[in-house]
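Only a single protein chain was left out; the remaining protein chains are all shown in position.
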Amino acid sequence: MKKIDVLYVGIMLVGAFWAFIVTSNSEPISRVTPCKLVDIIAQSDKYISTDELARRLMSDDPTLTLIDLRNKQEFNSYSLNGAINIPLQDLLNKQYVDIINQDVQTVIFYSNSSDLAVKAWMLTQRMGYSNNYILKGGLNRWVETILRPEEPSATATLADYEKYSFRKAASAYFGGGSVTGESVSKKPALHIKRRKKAAAGGGCD
Amino acid sequence: MKRYLIIYLVGLLALSSCNTKQDIRFKLSPEEAAQEANSGSYVISPELLGDIYYSMDKSSNYQFIDLRTPLLYDNGHLKGAINIPFTALSHNHNCETFISQKHINIIYGESTEQVIFAGFLLQQLGIQNYFIILGDYDFIENNIIKHYNVLSAPYNPEIAQYNYAKIVKETAGSQNYSGGGKTAKPTLHIKRRKKAAAGGGCD
Partner (left out) sequence: MKNYKNIIGILFILIGIGFSSCTDSNISSTKATIIIPPIKNQSEALINFFSQNGDYINASESPYLIGVEDIKDNMANYLLLDTRYHEDYIKGHIEGAINVDRESIINFLKPLNIYQYKRIIIIDNTGQGAAYVTSILRAMGYGNAYAMKNGMAAWNKEFAYHWIDGVGNKYPNYVDNVMVKKPKKGKYPSFTTKGKTLSEILEIRAQKEIKYNFSITIDNLISNYKDYFIINYWPKSNYMIAHLKGAHWFQPKKSIKASTDLSTIPAKGKVLVYCYTGQNSSAVVGYLRLLGYDAYSLRFGSNSFMYNEAVANHWHPFIAAEKVHNYPLIKGENPSIKKSAVANKIKNPDLNFKHRKVVLPDPSEVCD
């Protein structure tokens, strides 16, 4: 009778242990599940636009931490002012935890496009970090919108023009060319609308 | 006998909770995912998408998945695409289709970012038979369907489209920024109480 009892208790323990082993093999319960992650992605505020970033950089916002996710070589040839280089594959290294797991600093990930930043953001969400953002469009859009803003068309709204003049100012702020040198040949920042002589294309010649 | 019943119930609960729970789990840990993040996104070029689109055939082995909202989907979508709104991805039935191995899923959505989210999610789940289309649906519509601009349209894979340093140099400005050389300067990362919700975010 007693021996059998011990046997059953033993079996029970083995069963429990088995269950424990098998479940702990996969994702720990404390971490985010895939479905939960999808909900987080769908519901959070995760982007910062190039305009917004330019605005905050120009106002010397001290709470901004820029993380450049590209490789060292690309980082060295050009990076945004004050950015820290953490190649994406090293993002979760222990040495960087203090930088990306932040409450106070707004951490902004960027790369050439949004690709790496989106992935980095997703990983930080899996780790449960907060206050991280993605630079939408990355450096490519930074060039297109801030460094080389496109003049709005004649039918554009007033808001478009305001945005354009902000971008023009930002371009002058972030541009690296000396004002006396190359810029002489460039057109003035304030663009006076002219009538176009001949529209491109069209016509039945 | 009471104890017997209670234990029985607990056992049943454990079993049933397990059955109703999503069985889908990450195959890669975050650390592993970070390691593989650079190598795993399977992006279709506009040219290849054009080839696929203009040879659409019922005998094909792929399935377009549209991640946008049903409203946008109804307004226009790729021929043969099924709609799985990104926000409803975690619903059981959608999940099954999304990770289904029957077809090669070719995923597009309302923005490049959304599609990369979906693609990276699949990658972390260990799914391999998918492709993603960057750009939003408008890009596809304007540059593949309505006009065929596959070779000149600004598609945005993760590669420098410009020589940034040169452009900054050419742009008249005040920063006189001389390019690289900056090493990761240690920034303040002392944790303080959060003052206010950080700005940013523009959905």
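Which chain is which? They are A and B, in the order written, and residues in each are numbered from 1.
Note that in this section a residue touches a chain if its C-beta (ideal position, glycine included) is under 8 Å from a C-beta of that chain, and two chains touch if they have at least 3 such contacts.
Note that this is a predicted model, so its numbers are computed, not measured.
Engineer: Which parts of chain B face the unshown chain closely enough to count as touching?
Structural biologist: Output for chain B: 4, 7-8, 11, 14-15, 18-19, 21, 23-25, 27, 39, 41-48, 50-52, 54-55, 57, 59-62, 99, 101, 104, 106, 125-129, 131, 143-155, 157, 159, 161-163.
In the analysis below, only the chains that are shown with their structure count from here on.
Engineer: Compute the distance, rounded to whole Å, between the mean C-alpha positions of chain A and chain B.
Structural biologist: From the centre of chain A to the centre of chain B is 14 Å.
Engineer: If you look only at chain A, which of its residues touch chain B in the complex?
Structural biologist: These residues of chain A touch chain B: 26-27, 33-39, 41-42, 45-49, 52-53, 56, 63, 65, 74-79, 81-86, 88-92, 98-99, 102-106, 108, 111-116, 118-120, 122-123, 126-127, 131, 133-134, 136-140, 143, 147-148, 171-179, 182-183, 186.
Engineer: Provide the residue numbers of chain B that touch chain A in the complex, in ascending order.
Structural biologist: Residues 22, 24-26, 30-31, 33-35, 37-38, 41, 86-87, 89-90, 95, 112-113, 116-117, 120-121, 124-125, 156-162, 164-165, 167-182, 184-185, 187-195, 198-203 of chain B touch chain A in their complex.
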